[in-house]
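See below for the structure under consideration.
Up next is chain A:
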Amino acid sequence: MNSFGLRTGVHEKKKPCYNCLTLCVVIITKPNSADEVSDLNEPILKVEELRTYFDLTEGTVKAVDDVSFSLSENEVIGIVGETGSGKSVTAKSLVGLIAKPGRLAGGRVFFKTPEFPERQKDGFLDLAQLQGDEYTKIRGKHISIIFQDPMTSLDPLYTVADQMTETIMFHQKVNEKEALDIAVEMLDKVGFSNPRERVHQYPFELSGGQRQRVVIAIAISCNPEILIADEPTTALDVTVQAQILELMKDLQAEFRSGLIFITHDLAVIAEMSDRVMVMYGGKTMEYTDVYTIFENPMHPYTHALLSCIPRMDRRDQVLEPIPGQPPMMLNAPNLCPFLPRCQRKIERCLKELPSLIRMEDHYIRCFNPIERSSASRRGGKHA
Partner candidate 1 sequence: MLKFIIRRLILSIPVLLGVSILSFLIISAAPGNFLDVFRLDPSISRETVQRLEREFGFDKDPFTQYLTWLFQVVKGNWGYSFQFKQPVFNLIWQRLGATLLLSLTTLVFSWAIGIPLGIYAALKQYSFKDQLSSVIAFLGLSIPSFFFSLLFLYFASRTRLFPIGGMLSVNSSQMNTWELIVDYLWHVIGPAVTLGFSGLAGIMRQMRGQFLDQLHMDYVEFAKAKGMPRKVVFYKHALRNAINPLITIFGYSLSGLLGGAVLTETVFGWPGMGRLVIQALTAQDLYLVMASLMVSSLMLIIGNLAADILLALVDPRIRYRFH
Partner candidate 2 sequence: MKKAFSVLLVLCFLLGIVFAGIVPSENLQYIVEDVHGKVGGTLYYYSISDPKTFNPAFAQETSSTDITGIMWDSLVDFGKNDDIRGGNLALDWEVTPEGNGWTFTIRKGLQWSDGHPLTAEDVYWTFKNIWFVPENCLSTYDVITDAQGRPPQIEKLDENRVKIWYREPYAVGLRQIGGVQVFPKHIVEPVLAAGKWKEFWTLADVNKLVGSGPMLVSEYLPDQRVVLKRNPYYFRVDPAGNRLPYFDTLIFISVPNLNTAQLKFEAGELDYLAPQAAQYPNLKAQAAAKKWDVGICGPTYSTLFLAFNQHSPTKEQQYWFRNKKFRNALSCAIDRETMIEVIYNGLAQPQWGPVSPASPFYDPAVEDLAATFDIAKSRAILKEAGFTWNAEGKLIDDRGIQVKFLLTTNAGNNQRETACNLMVDTFGQIGIDVIFNPIDFNTLVGALTATGNWETMVMGLTGGPDPHSGSNVNRIDGDLHFWNIHPDVGTWADPDNYWISNEEWQIDRIFRDQVREMDEEARWQMFADYQRLFVEEAPLVYTVQALRLYAKKAELKGTDPGSSSSPPILWNLWGLYRE
């Protein structure tokens, strides 16, 4: 199915891998055909130096601290990183879901949208400038987000119909009946049998997979330009996971929306993403296309991450968890967060923080990156 031969293998042996790599966000732009690649050049979302801090009594948690990436229409970006590396906070920051004691401490989130034309610059609206209910014009309508736990994402006290129509009616200015029709149609799209009746069920009457389908149906019901999926399948059992992923892939293909995909599963990243951002300690560490990440990672952290994935072609290989502890996020020093665990650290790493450097289409934050070797590069995704 793909040349990495990764997918099945990872599915079977995913669990041991959790120790070292807990989460990935994948932002995928879809390179289904050559002409679509041109979309990559016209981003609809540009995230620049995003910073989200939590002010706790014990100190400040810099959950997201200098994250940058961009997303084009029909592109899939994967975000990957250990637990606590700030993936979810990044995703929430994009749509203004950071509640106290958190705050957006800096950065820009430029989004191409017809909303608030008077506040736009060069055709982009800086979402970081929006206040309170202004976000309601963006969320759910232009950017939707799906959380990791389908069991708890739906309000237990309202029927599926109610929760779907309230969104549809709010964003699309249709009456209740029309909204219900749309809802049924969406349920049908996400693979519900008998949606006309099931739409009136309560969440507790649905299975986990069904609930996640409802969540996805809600998310895409207003045809958003961007869909953010934060570990959409982690809480589901393995067979359901595959179905949901398949569904998402199909839907993304159909709606041609930008997708930001956060997952633990590097195999899923490999399968779904066009580009990958690796996060560590709240920072973008490496950010480039999916082939480069897997075949020629330059960042020591990415490298370490990949080496603890069992590979089908090297079954005998012993797992190599990244030695050391994940970074302390509270009052972190202004140095490379990977420093304590890095085996390539040099003198300079002890003194200053590396910034995100662009080398062609490859962004990297490291003073001592691994040399690019075209030899190690193996076959591409569509080889």
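Throughout what follows, contacts are C-beta pairs under 8 Å (C-beta built on N, C-alpha and C of every residue); 3 or more make two chains touch, one makes a residue touch a chain; residues count from 1.
The candidates were selected such that all candidates are chains of the complex that A comes from, given by their letters.
These numbers come from a predicted model, not from an experiment.
Although all of 1 or 2 belong to the complex, chain A touches just one of them, candidate 1. Partner candidate 1 is touched in their complex by these residues of chain A: 95, 97, 99-100, 132-133, 135-141, 144-145, 147, 149, 152-159, 166-167, 170-171, 202, 204-205, 215, 218-219.
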